[in-house]
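Just one protein chain is left out here, and the rest sit where they should.
Right after this comes chain A.
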C-alpha cells in the first residue's frame, strides 16, 4: 500500500505537471512547485477525493509545504 507521501506526490505531480522527485516534503507548493491560488483550490479538491476527507478553508490556508499536507492527512486518519 502506498504511503501518504507517495499518494500526495502522485496527485501533485499530475496536477502541477512537475516531476515526482521535485515533490519533496520541504517543497513549497506555491514557490517551488509553481502553484497559483486556483491550482491550490483544485489540488485540495483532488486531495479530498483521494483521501475521502474534508479540508476546510482554515486548514487549507495553513498548507504551505508538502509536509503540511501529509501531516494534515495523517492526523485526520488518526482521528477516525
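Assume a contact is a pair of C-beta atoms (placed from the backbone, for glycine too) under 8 Å apart; a residue touches a chain by one contact, two chains touch by 3 or more; residues count from 1.
As a working rule, contacts and distances are computed from a predicted model.
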UniProt name of the unshown chain, from "Putative spermidine/putrescine transport system ATP-binding protein", "Nitrite reductase small subunit NirD", "3-oxoacyl-[acyl-carrier-protein] synthase 2" or "Rod shape determining protein RodA"? "3-oxoacyl-[acyl-carrier-protein] synthase 2"
At which residues does chain A meet the chain that is not included here? 15-17, 38, 41-42, 45
